[in-house]
Structures are given as structure tokens and as C-alpha cells.
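Apart from one protein chain that is not included, each protein chain of the complex appears where it belongs.
The block that comes next holds subunit A.
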Amino acid sequence: MTADPITPVLTKRWLSPQSWRLSTYEDLEGYSALRKALKGSPEQLVQLVKDSGLRGRGGAGFPAGVKWSFMPPNEDKPHYLVINADEGEPGTCKDIPLMMADPHSLIEGCVIAAYAMRSHHCFIYVRGEALHPIRRLNAAVREAQAAGYLGADILGSGFDLELTVHAGAGAYICGEETALLDSLEGRRGQPRLKPPFPAAAGLYAAPTTVNNVETIASVPYIVNGGADWFRQMGREKSPGPKIFSISGHVERPGQYEAPLGTTLRELLELCGGMKDGIPLKFWTPGGSSTPLFTAEHLDVPLDFEGAAEAGSMLGTTAVQIFNETVSVPWAVMKWTQFYEHESCGKCTPCREGTYWLAQILERMVDGHGTEEDIDTLLDVCDNIFGRSFCALGDGAVSPITSGIKYFRDEFLALCESNKRELVGAQA
């Protein structure tokens, strides 16, 4: 089996009529990987995923096989597999279409992954606002159950798995895996102190693995295609296909599947270029929590290493494109308002810091900022970055620090009228 870089994998069924139906899925190789996986041992599956080099698609890029291997070999306590489908990062919109168009690929991945981790209960925690995908998933779970792909003694293998689709209640923080677990347990969603890590004490204090939708949906293809086939796509340390969610000022925004390491220049070709030909000004490689890129970064290979080397992060490959009509301070203010609203409140730096940053930016955009405020912004960011309880605080400062790094002049221009030139002239 060979792979053309542009041959879709994860999205290959999306345009089929009634792609979400079990019959469509089965016609298009559906559940063939499961049959194959159940013939092997859990250890073989973990090794296969390790060999494939599959890395977590939720943003951090942790090797999935390694994560799976953290699960204890014994079953003293129940093992849980939890799918993080609380897609909330601004700009990110890959998991929801995947669950809409091809829910069975996720379910098949869940069964295989649960088998590999000796879990008999899997939860899919879906963002509460995503009502339609929740209904699709639930219908797909019923179909899979009726067909014997879920429930007791799956396909006569003796393996049992219950799958529960759970609707979240609308909090960005619940995309953080430990906050998600608290929320799933019915508590207030706030991140937990680690250690213990979820593999030791996760959901209901039992061994738990939390994986992103796209990660798990990739697993059936790896089982069918093998590790070597998977590694033909992408780059050495970041192999495999990836769904890029392209939004903003392009001709045809949408989901574009391409191998990891594809550049923005290539992606722009796929989506028809900049809208109305207005030049690119800045963009995010992986959602608003990843530092901004500019037109200088058109040829940065978008994989975990490439994005990091260029000073940003791959994140969720939510590529938000902004053309020259957009004010950077304004965009940064909007993002910061989002983080202020979504800060869970647990730790001081994020809770108070985002509150402060939002006020400064609002004032600045309103024309009442001073040059001093720019320094204050950067210093407050420095006091949040790496000081907060979870990564949300780090993400919150990314747009500000990178925005000022590349577009300081725009911030300065907003403060121009408030320069302290005359005694008493301060606004």
C-alpha cells in the first residue's frame, strides 16, 4: 500500500452520501481494522501505535503509543478510555466535522484503543454546544451496538466495551484533560494537581487515558495500513495525515487533510488562496493559544518540530488567516477577552492576569493606552507564562507576546495620542 500525500485518509468518507451511516462505513472498509485488531494482543496494538509514531492530535503532540503504555498491565481497578471531544480552542473545528461525517471511524478507534488498554468503558466527552454531533454519535453508537461492534463479546472475541457519549456543559477549561475528568465525574471542571497522572488515578481514581478524537480516529487506518504505511506520510518525528482547519480570509475556508509538515503556502493553494487577493498579514498555526505567524512563515513546515523551531506551536492545526485589513491589537484583544471569560479561576496568574490584560487591551483599542501599557502587558504576560496551574495561562499570553513581537508598531500607534509630551497632558 502506498500513499499519495494528497490522498485523503481521515476524511476519505466525508463526501460519501450518508457517510455517517454504519452501512456506508462498512462498505468503505469500516470495522475491518477492528476484526484485525481483535485477533492480536493488546501489547501488539500498543507496539504498533508506538511504531507508527502517531502523536496526540489535541495540541501537545505526545506519542500516543507511549501514553497507552503507561496504563498498568493489571486490572485491579477498571481502566477507562476517555475521548476528549471538547473542541473549544478558538479556530479549531476538526473534531466536530469528523464526528458529524464519520462517527464510526471514531467508534472503531475507541474499540481498538480500549482493547489495547484493557478498558471496558469508554467515554466520549463532547462539547455541550455541539448538539448535532452528539446526536450523530449517539445514533452511531446505537448502530454499532446493534451490529455487535460494541457491548458484550464484541465480534465473538470475548472483549466487552460500553461506550458512553457525554455532553459537556460549555467550558473551555474542560478541554484540559484533568478538568475534563472532574467534569465527567460531575464536579466543577477545574484542572487537577498532577501527579497522580490519569494513567495512575484518572476517572474515578482509576487508570485512565485521555485521547483526542482525531488521534483515536487515526488508529483504525494504522491497524489496516501498518506503521510503515503511516510513516510514509508526514515527517520523521511527526508522521501521518492531519486535518488542517483553515478559517478566515481565504477563498474556500474549511477542513483540508494533508500530511504533517505541509506548509501554509501549500495549504493556501488547496483553499484557493487569499480572499479577494488581499495579502496575508498574520495567522495562527494551531489556534489562538499558539503564537502568531506572519507572511514570513509561509514556508514553515507545519509539524510539531517545524512550528516549534519557528517560535510557535503546531497546536490543533487550526489555521486562522488574517489579511491586511485586520488590526492586530484588536484581534489580540478579542482573543484575550475569550481567555478572560474562560479562565477557570483556580490559579491566581490566569484568573487575575487575564482580567488585567483584557482591560489594558480594551483601553488601548479604545485609544486610551500608553506606551507604558505595552511594557506592562509584556511583564504581566511574563508573570503568567509558566506560572499558572495549567497550560491555559500559557496559551492566553501567546497572542499578546507574539502580537507585540511582530506588530509592536500597531500597538504604539494606538498609544500615539496619549504620549506624555506635556505636563498634565496624560489622558
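The rule is simple: a residue touches a chain if its C-beta (ideal position, glycine included) is under 8 Å from a C-beta of that chain, and two chains touch if they have at least 3 such contacts; residues count from 1.
One rule holds for everything that comes next: contacts and distances are computed from a predicted model.
Novice: Could you check which of "Electron transfer flavoprotein subunit beta", "Acyl-CoA dehydrogenase", "Cytochrome c biosynthesis protein" or "NADH-quinone oxidoreductase" matches the UniProt name for the chain that's left out?
Specialist: For the chain not displayed, UniProt's protein name is "NADH-quinone oxidoreductase".
Novice: Could you tell me which of A:I173, A:I374 or A:C415 touches the chain that is not displayed?
Specialist: Within the whole complex, the residue contacting the unshown chain is A:I173.
Novice: Of A:G254, A:G345 or A:G367, which one is in contact with the hidden chain?
Specialist: Result: among the candidates, A:G345 touches the missing chain.
Novice: For subunit A, which residues reach the chain that was dropped from this view?
Specialist: Residues of subunit A in touch with the missing chain: 171, 173, 188, 190, 193, 340-349, 351-356, 359-360, 363, 376, 379-380, 382-384, 386-389.
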